[in-house]
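First the structure, in the form of structure tokens, and then the observations on it.
Missing here: one protein chain of the complex. Every other protein chain is in place.
Coming up: chain A.
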Amino acid sequence: MKPVAYSGGVGLQAAGRRRAAELVFARGGGRSALVRQITPYPFHVTRPFALDVERPDLATLYLQSASGGLYRDDDLSLEVTLKPGALAHVTSQAATVVHDTGGQPARQQMRVSVGPGAFAALTLDPLILFPGAEFIGRTDIHLAEGALAILADGVSWHDFSGLGRPFGRLSTETCVFDAGGNLLLADRGSVDGTDVVGPASILGPEAGAVGSVLLLGPPGRLPNVAAIEEAIDGAGCFGAAGAAPNGAGIAVRLIAPNGGRIVRAAEALFTLSVGRMLGFAPAHRRK
């Protein structure tokens, strides 16, 4: 189906889904096993892969949307739990489209609980916001003692109609909590498509995507800022890194001409960070 068919109402008729998915990883037998999986439609996941010879205890799992994207009034949630010592990388197979939501935003919530000594990486390809799309996203990350985490996400926008019609509105919130439940970081922001699409964009005239990466953990387990910014530059993004509030780790901002460069930067930072956090160079995640 072509995008214009969705925007014309076909997608709208299949709207308003309330779905909750859950993934639980636990360590056992030298592996990180997916011990609980609830993935109702439109969620779809592959089986966990052990892609890294050096660390077969790191499970990699691809998350997909089986429905062609997010639609009006959708409310999807995903809960990922890592039991003590488990290591998991959850990534997306490709970008997810947010279709014209007709004034009723699509919502997506994620809650990631990283147990003591566990490692979680969520590197999701940027959402693609179509004209008229409104999206509200919230991600909560709860870190136990000694937990490490990487979160990479972002959005790009695409006016397939060529009529200069921007997406509607983007609202996102990412919160990080420590083992005591104290708020360490809350990255909240909202913006209208009219503010970021076009030559007068508040992100700069060439911007077509925006993203962020959080590298969470103690300073000794994180890459240095100079190396991060070198990787950002190498990916062709305009970006920077700095200490996150309350010692949460490192926060990275990214702006790029397209979502592909955000993906490249996220992949580079994943590789760099796994090197510091887990002590090896991860294999390329094929998509």
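Just so it is clear, a contact is a pair of C-beta atoms (placed from the backbone, for glycine too) under 8 Å apart; a residue touches a chain by one contact, two chains touch by 3 or more; residues count from 1.
Here, contacts and distances are computed from a predicted model.
Protein name for the hidden chain, per its UniProt entry and selected from "NHLP leader peptide family natural product", "Amino acid ABC transporter membrane protein 1 (PAAT family)", "Energy-coupling factor transport system substrate-specific component" or "Urease accessory protein UreF": "Urease accessory protein UreF". One of A:A144, A:L184 or A:A283 touches the chain omitted from the figure, and that residue is A:L184.
The omitted chain makes contact with just one of the residues A:I141, A:A231 or A:I255: A:I255. The residue touching the chain not shown here, chosen from A:I38, A:A94 or A:A200, is A:A200. Within the entire complex, the positions of chain A that touch the omitted partner chain are 173, 183-191, 195, 200, 202-204, 210, 212, 225, 229, 238-246, 251, 253-255.
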